[in-house]
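The other protein chains are all here in position, but one chain of the complex has been omitted.
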Amino acid sequence: MSLTLDKQAPAQSDSVLRRFSNLLYRRPNLYLALLLVPPLIWFGAIYLGSLLTLLWQGFYTFDDFTMAVTPELTLANFAALFNPSNFDIILRTLGMAITVSLASAVVAFPIAYYMARYTSGKTKAFFYIAVMMPMWASYIVKAYAWTLLLAKGGVAQWFVQQLNLEPVLHVILGIPGIGGSTLSTSHLGRFLVFVYIWLPFMILPIQASLERLPPSLLQASADLGAKPRQTFMQVILPLSVPGIAAGSIFTFSLTLGDFIVPQLIGPPGYFIGSMVYAQQGAIGNMPMAAAFTLVPIVLIAIYLSIVKRLGAFDAL
Amino acid sequence: MTLAVQFTHVSRLFGEVKAVDRVSIDIQDGEFFSMLGPSGSGKTTCLRLIAGFEQPSAGSIRIHGVEAAGLPPYQRDVNTVFQDYALFPHMNVLDNVAYGLKVKGVSKTERHARAEEALAMVALSGYGARKPVQLSGGQRQRVALARALVNRPRVLLLDEPLGALDLKLREQMQSELKKLQRQLGITFIFVTHDQTEALSMSDRVAVFNRGRIEQVDTPRNLYMQPATTFVAEFVGTSNVVRGELAQQLNGSSLPFSIRPEHIRFGDGPLAGHEVQVSGLLHDIQYQGSATRYELMLDSGQTLAVSQANNQWQTQALTYQPGQRLTARWAREAMTALQETALHEGQ
Partner (left out) sequence: MHSDKASLGLRLAAWGGLVFLHFPILIIFIYAFNTEDAAFSFPPQGFTLKWISVAFSRPDVLESIKLSLQVACMATLIALVLGTLASAALYRRSFFGKESISLMLILPIALPGIITGIALLSAFKRLGIEPGVFTIVVGHATFCVVIVYNNVIARLRRTSQSLIEASMDLGADGWQTFRFIVLPNLGSALLAGGMLAFALSFDEIIVTTFTAGHERTLPIWLLNQLSRPRDVPVTNVVAMLVMLVTMLPILGAYYLTRGGESVAGSGK
């Protein structure tokens, strides 16, 4: 185009592209529609369509004897969620999601606090990348790394031996509901892995919310006579609640739907995710699997409505 | 003489808000025309209507006789200098200036030559290879000017182009812009909220208020004969006297304007063409070239009086706050005003 001359400009103005540009300029709604149609088709038809298909299947009937699914509508699958065995699975998963969220917040807070208040420039960038990298690093490899860490004769055991802490480990593994026969088959092990994998998702929102606190606020608090501890409890902690709540959305929802970690580490017994997986795969009961997927959706919806009040959405 | 831009009953609505409300203006070809008003008065929207970034909700806009409605910005023979300069950050100065020629299909050698020419015109020869971030605010402003002028538009639109510059630079650019406009002989339409800027540069000024035009006139007439209370108070400072006092002093129920510098203090016999009021001296502000006094009149109104400090000796300040003074001015110095109506819904 660098060879065209000034005189040819009028010709160019009649080109198809120019005429198309003019049309879009005069019809902004057409322009908007053209932009929106491809993503809307993709998400509307493929994604939402699939979700609705799935939920609809939750009303189908599964015959235990013939192992066949028939499109007779029933509420039996949803009712079955409240069977003691199924309800146990839901409670177990929910309990894990809540404890993992709490523990992540406790571990994440000092890191986020240090990042926001005591680092700047290069150190801050270093911390930021050092948190982002494990967050993006492969999920499956992180889970795999923990199977190596927690395995018999693995890294964790070696450290415990070096520090002569074996009796302590035995006592901990002996506690019912937490322990297990070995670290890698204990509830504690599974809990550790979950905390590890979702921890960065908790650090970053807390750090962002602390970063937004104007230093003048802390100066004002000190100026009004508050000791550092009081400033922390009265000003910093309350104002970081939205960040903690935002982070907990991730830790809660990711733990709730996970089925790989429970499969790799910890004692036997289904989680919601592994139940869905088993139902649709080995058992072939798609209606029951569909009904089970409703559980995390409902739990997350409830959880979101709770943390929304804590201002979590403003901290995302 | 042809009209460069003609607005006929133009309105622009944003939802319920009338940003521009039935505005009609004729802008002459080759004129330096300013649109003056407080923020939100509709002046920038008018500029954007001419540029084509907005379309009128009603009315007609003609640019050099051609109806502009529906024409996109790229098919209008006008160019804009933006308030934030809007220099393309990924291009160097030369490519920025040559951009308009490039998209019109001008050959590379020609467009670079013309861009260099335009840069020379704004005294930025040799800056072509720099990126916009490497320039000072004043230099960016000049690049923006060169980039608009290189297309040889018949109308140049300037949207508060000097707003971001400091005072000294602003004054320098004001005189340069004026000089440039005379040289090129094209129409400049200049949007500003700074009344001294508008007065010092323009052939004519339109004063905007709440989407409507209060007055279009030469700077001198605007100052000496404001048409409405809004213009009197927005352009320069003015005492607007209303009600009974207006009746008594000017013989009319209309409000009138009297400029502080047209008032003097005095005792003794009143000249035949003069009127006078008296009040208590309330406040004295020394402002360097002038001293400003505030008088509390018996009617409860305050009257500002400005006295030039035009003797080099220090004038003995003989007036004290609380003192009773008589203020006098010539009858001809009073200008009767239309009361600016408040719009519905305000």
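By written order: A and B. Residues from 1 in each chain.
In the analysis below, a contact is a pair of C-beta atoms (placed from the backbone, for glycine too) under 8 Å apart; a residue touches a chain by one contact, two chains touch by 3 or more.
It should be emphasised that the depicted structure is a prediction, and the values quoted were computed from it without experimental measurement.
Among A:L91, A:M133, A:L237 or A:I306, only A:M133 touches the chain that is left out of the view. Per the touch definition above, the residue from A:L218, A:L239 or A:L310 contacting the chain not shown is A:L218. Checked against the full complex, the one of A:L188, A:A290 or A:A312 touching the unshown chain is A:A290.
Although one chain is not shown, part of chain B still touches it, namely residues 51-53, 72-74, 78-80, 82-84, 86-92, 95, 99-100, 102-104, 133, 147-148, 151.
By the touch rule set out above, chain A reaches the unshown chain at residues 17-18, 20-22, 24-25, 28, 31-32, 35-36, 38-40, 42-44, 46-51, 53-54, 57, 107-108, 110-111, 113-115, 117-118, 127-142, 144-149, 151-155, 157-158, 196, 199-200, 203, 215, 218-219, 222, 228, 231, 253-254, 256-260, 263-264, 273, 276-277, 280, 286, 289-290, 293, 296-297, 300.
Quick note on the criterion: only the chains that are shown with their structure count from here on.
Chain A and chain B, compared by their mean Cα positions, are separated by 56 Å. Those residues of chain B whose C-beta lies close enough to touch chain A in the complex are 70, 72, 75, 104-108, 110. Chain contact summary for the complex, chain A toward chain B: residues 1-6, 8-9, 12-13, 21-22, 25-26.
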